[in-house]
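Apart from one protein chain that is not included, each protein chain of the complex appears where it belongs.
Which chain is which? They are A, B and C, in the order written, and residues in each are numbered from 1.
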Amino acid sequence: MRGLPVWTVAKLACLAVLAAFVAVPLFRLFALSLQGPEGWSLEGYRRFFATPALVDALVNTVALGLATALGALLLGLPLAFAVARLRLPCRGLLALAPLATFVLPDIIVTQSWLMVFGNNGLVTNLLNDRFGIALPGFYGWTGLVFVMVLQHYGYVYLLVLAAFRGVDRSLEEAATVLGSGPGRVWRTVTARLLLPPVATAALIVFTLAVDNFGVPVIVAPRVPVLSVAAYNAFVSEFGGGGTMQATMSVVLVALVALALILQKGLARGRGYQMEAGRAPVRIDLPAPLARLVGGGLAAMVLLSLLPVAVVAIGAFTHSIGPVLHWGRFSLGNFASLASFGAEAMRNSFGLATLASIAGVLFGTVLAWLSIKKRSGLTHLLDYLGLLPLAVSGTVLGIALINTWNGGWVALTGGWVIMAIACFIRRMPYAVNTTASAVYQIRDSIEEASISLGVPPGRSFLKVVLPLLRPAMAGGAVFIWVTTLSELSATIVLYSPGLTTMPIQIYQQIDSGYMGPASAYSLILLLSIFLPLWLATRIFGIRVFATD
Amino acid sequence: ETAVLYASNNSAAVDALLKVVGDAAPDLEVEVVRGATGALLKRIEAEAAAPEADLFWSAGFPTLAAYGAVLAPYHTRVELPADMVGPDGLWTGANVHVMVLMVNDRRLDGRSMPAGWADLFDPAWKGQVVIGDPANSSSAYAQIYGLYQLFGREGLEKLARNVVVTGSSSNVYKSVAAGEFAAGITMEYSAEAYVAGGQSEIRLVYPAEGTFLSPEGMAVVKGAPHPQAAQRLLDIMASDAAQAAIFAATWRRPANDRVDVTAIAGLPRLADLTVIAVDQDAAARDRDQVLAIWQEVTAAAR
Amino acid sequence: MARIDIDDVVVTYGGRPVIDGQSMTIPDGCFFTILGPSGCGKTTFLRLIAGFLAPARGRVAFAGRDVTRLPAHRRDCGMVFQDYALFPDRSVFENVAYGLRARHVPESDIRRRVGACLERVELAGFADRLPAALSGGQRQRVALARALVIEPLVLLLDEPLSALDARLAAGMQSFVRDIQRDYGVTTVFVTHDQRMALTMSDRVALLRAGGVEQIASPREIYHRPRSTYAADFLGAANLLAVDPDGIRGEVAQCRLSGARLAAHANGCRPGDAVRLCIREEEARILAPGAGDQGGDNRLAATVTRLTFLGEATRVELRLQGGAALRLIQPNGFGATAPEPGSAVTVEISPGCCLVREV
Partner (left out) sequence: MARIDIDDVVVTYGGRPVIDGQSMTIPDGCFFTILGPSGCGKTTFLRLIAGFLAPARGRVAFAGRDVTRLPAHRRDCGMVFQDYALFPDRSVFENVAYGLRARHVPESDIRRRVGACLERVELAGFADRLPAALSGGQRQRVALARALVIEPLVLLLDEPLSALDARLAAGMQSFVRDIQRDYGVTTVFVTHDQRMALTMSDRVALLRAGGVEQIASPREIYHRPRSTYAADFLGAANLLAVDPDGIRGEVAQCRLSGARLAAHANGCRPGDAVRLCIREEEARILAPGAGDQGGDNRLAATVTRLTFLGEATRVELRLQGGAALRLIQPNGFGATAPEPGSAVTVEISPGCCLVREV
């Protein structure tokens, strides 16, 4: 009998966690937005929509979200396809390198882009001085979309990679034999089956773009967007009731929630069982074409890694205070590392590891419940589980403090609340990465295990989890990497002794100290990629199961 | 003994302070949480039921006034100018910001070096001046308020036609230093860091019409877990040694007027600058009105 | 070892009832076959017994004990799924060992029992392969081995031999029967293959669109089908419109194409809507001359088509009056079927019977 105790218990447990750390904090935020001078009122919303600047910001935000999602799909999908399905010369680089794009805090990335393409940027000046070519102004929409797309295509890539590998080969063969050429097979079979994960990836990028604060604030000061307005209102040094800040946050949350509902609608009824285990064969391209495609994609990936290069050079550049003396190299930027570095590194790794384990386990169970054990409750879980996507880190952090400070359990002021924040923020990604894999598991596989005498819970652990392992590994890497670079929630939650590497980096950068910030960033990058690289090389762990 | 310090000052300032504390009171352990001013104050507010912080360092006086409910009065034992102590000792002056023009002379592109605020009203500067958002940043508000005092609404209109407003006030000096803008309206200490760092194209201009001051304060948090340590630390922070050390590291002019800024860093004495007196209380009172005017003129300029 | 009772059970898929108030009793230690056409509900019955479907109404009992609410993993059923449901990430060996490991069988026993079992299903050399590297029939045999190796209380087999050739299927049949006999396992075997059902079973349940049409021993269901549906499904039968002159005891007198014919009454009564069921082997072509003089159970016919079946030839005939009749004629002994178009005399066995038309 399906869905008996184990799954009911699991559903209730998930519900409890999500209620405590998502529903209640958000509800309090919502309540705050309805707080008028005397009692309840819609004054906040009235003011929001009566302020042209805010309405503009709302429109810009949607436009930015859509543009970024579209651009990220345009870059991320071909890359994922190439890595998953083609035999290319530089596949190793293509597979791992895009991860670096979302490791670095967006502020430092944006600064680096400005150093290259800004008004006074290296390339701008070079083209201008040498060739008299004037690049279009980087400030404003151009730079905004450019940076946002290059900052986010990696998410698309990572989120759809497993799905690309998971399409049942015989379906493509069936379409082929019915007379469809590769293009048509792709369009009518593969793309359709990939639609749910791709829609999810687009949604996630949309939410990230809509919530992003660091890029627009630096590169497009004249383009008002909601995230900047909300963030500024939140960190504004002037108090002022909080209604307006809460209202902006709620509008942002509502925007993303709307996108979420749209995406769910798109993916509705598209839960199909495919048979995993017969992954598509890799396509051999003719050598010149392979070189062309590989080269093109590598160029794109390398371009997106340009900030990494800037950071790497900056780390070794002599600096005095905020001033970098390009061309003079020194190790001075690493000098202060010893005092803070070790602790920050320990905290960062601890948090990331906790968050990725908890996030992946919880996310997998949630995906399994909402796909295979449907009921009214799972519908609720489904939405609650994705809702954290809609909440920016700062808002979530403050909401968590507001909810969990005092009362019968006080969680603030320790690593628990930080871990919870990281876990809640990243868990939706795990839900999404595992969901597409869950669809590929036939119901009868689990039943086979149960019929052999293994109870449902253990069947899940023994039979289902191993099949989800590639997707889970992908999700874990994703959470691990992004938590190592997570800033917006932890910075409002951390207590003495609990700084993380991104917090350190942020503090340097906020003070204008690019040198030490670069040095820290480099350490962060290395400490993320070294373990990953070792895992793939020495232990032969396939991080993305791309083979 | 431990004291938890919520600090919005940069790491150079924090490092300098910790060094002084280490010398003056080796038994006092200072744990620092750094963050943006607003974020830290919000956090103190959110934590009011079970405070984590002992001491907050630092924000403009009007801001501190707004968060008075979560602060505890304390009169430091260090002697400070009278205007550097909040009502009932609710806060204690930490430093004084001096508003300046920061100019990147490589980006002048034929424009002459500005001598005063009014020079920036010239259409030739359109799009070349950057300023923080007075709605969020107390220093940016101090600048706009001062300019309003000096030039009235027309002055703000002219300024608004030329400036780019950035959401983050630290972005002002960073982008001037990076050459994104030719000039920025910012605080002396942040611009001086680039001059002292050796970026030769950066110039500080103390405007001929006069500059404005924006004092910043620190305060003990109400219900602080370690009140004794908090008070001890506050006294140390107000002391000559600490104020001098912090100034030397960050060029934040000390609230403690016994520190000789010229001797330490070659900056002009306050007394040698033309200073437009700003009534901080009036500034706080008129905030909504001035901000509304600023909103209007920027909207019109767009 | 358990009798299985299914009592007045209703099963629905998305609100549409697929089994609607059916009952069935499977005796202890019985080899029980559920037979029926595609889509009639065979798999559904099996999943009901296994515990993967909760009935909307009714109960399921093992050895008299109500198990309707007992979760599937506590029912001790070995099951072969129609789509095999092999664990794609485990080797053949590990697939088969899975149930033993769940039962904490010592490693050395596992090795021995899995080895022996793979030997029986002729996959000894395939222990280390992954399912994806097996052919369809090989996969099916792994699924079979996985269910059998645990020697369960109840064995549920959903078309376990459909992908196997006759020789292998026979081998697997005897394997299944051996296990069934040695451990007295109650076995429910789902198939659409009536030959296999007749050969292997103690009892056969014939389904029809989610309902039970007839439960009987193979001989009974073959020779005494309850309805035209049952007659037709179990072996190729001619079901001819016929008009019984009179039924006396077990013998019915009929006229067919002008000839008189005696048939078994099979419980039909005068006035029932009936057909005459003549199995293909219950008619034979008489040697030329032998049937000329006419007589009971002899009909004149014309050959219309021949089909080679291997051991036999199917002969299609047209009777006088236009009715069609098929019969099979063994191929041994130089027997050659008459050419299409030739006129022959056909003799009908008196073992043929009436069946109710439903």
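Observations on the model:
Please note the rule applied: a residue touches a chain if its C-beta (ideal position, glycine included) is under 8 Å from a C-beta of that chain, and two chains touch if they have at least 3 such contacts.
Since we're looking at a predicted model, the values are computed, not measured.
Touch with the chain that is not drawn comes from one residue among C:136, C:258, C:288 or C:321, which is C:136.
Per the touch definition above, the residue from C:22, C:82 or C:214 contacting the chain not shown is C:82. Here the missing chain is touched by one residue of C:76, C:281, C:316 or C:357, and it is C:281. Of A:12, A:59, A:174 or A:461, it is A:174 that touches the chain left out of the display. With the whole complex as reference, residues 13-14, 36-39, 42-43, 82-83, 133-138, 140-141, 159, 162-168, 192-195, 198-199, 218-219, 222, 232-236, 279-284, 307-312, 328, 330-334, 347, 349-351 of subunit C touch the missing chain.
In the full complex, subunit A touches the hidden chain at residues 168, 170-171, 173-182, 184-185, 188-189, 192-193, 270, 272-275.
In this section, only the chains that are shown with their structure count from here on.
Centres computed as Cα averages put subunit A at a distance of 56 Å from subunit C.
In this assembly, the C-alpha centroid of subunit A lies 35 Å from the C-alpha centroid of subunit B.
Shown for subunit A are the residues that touch two or more other chains, of which there are none.
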